[in-house]
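Quick one: the structure is below, questions incoming.
Missing here is one protein chain; the remaining ones are kept as they sit in the complex.
In this document, chain identifiers A and B correspond to the written order of the chains, with residue numbering beginning at 1 in each.
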């Protein structure tokens, strides 16, 4: 099954690829790897802001991480990459805006990780680092960047 | 000398490779590089928790970073990688849970960096980024991820 069909089957509509909020580009492909800039969580066009452990619940944090993952996929497409050419999701970096005593960053980040496995299957199983941070761009609750291996075309 | 012999010589017993605490995998190999997920510090099976500059001393932070490094090596082995095939430790990313006025993250991270050089010699000399964070998974004091170049097999 193609990845686009898989997205349809999962009922996933990719968001519009967000323009970079600054002087960089969303995706650079080099040496067979697509380096995807840190993506912020947009749900229905609105940025998910706040702090997990305070005004953002675990569930909302997971949904935000998933939204970051969807934006990563949307950015790949917007960069002209056929999603069927994704060979492997190599690494995700998840930054969770949270209170200093919050320790469930891995559960939050699973929102993005589970999405990758839902969409890409075995090729979606990746290495990951998840950490807490005190502040993210535009007040976002979560930011996720990615390294994605592509098949030769 | 083989790396396993070097470990013996150093009196190092690798920890049991920890299972991921979430929906990801510890190691992805792609394009000759092993991307190792962020590893937490287990000493004698117990997670080292706390905050450097508060309830964790510099020395304990260094020991925690070293434990993260040992877990990186343990994860490579658990992924079926012969440690003699490590060509170069390319990059370590060290996240130190610390107080906002703590500035010795490099000294803390040296716990992992020195280990890599002790074990792999010249091949263990790596690039690194070390930063402070307010919170880490499970309350860990340090988290370290890695990119490791492998010889072709």
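Criterion: contacts are C-beta pairs under 8 Å (C-beta built on N, C-alpha and C of every residue); 3 or more make two chains touch, one makes a residue touch a chain.
Just so it is clear, the structure is predicted and the values come from calculations on it, not from any experiment.
> With respect to the chain omitted from the figure, which of B:25, B:85 or B:117 is a touching residue?
For the chain that is not drawn, the touching residue is B:117.
> List the chain A residues touching the unshown chain?
Listed in rising order, the touching residues are 20-28, 30-31, 35-38, 93, 95, 133-139, 143, 145.
> Would you write out the residues of chain B that touch the absent chain, in ascending order?
31-33, 87-88, 90-92, 98-107, 109-110, 113-114, 117, 125-134, 147, 149
We adopt the following convention: only the chains that are shown with their structure count from here on.
> Where the CA atoms of chain A average out and where those of chain B average out, how many Å apart are those spots?
25
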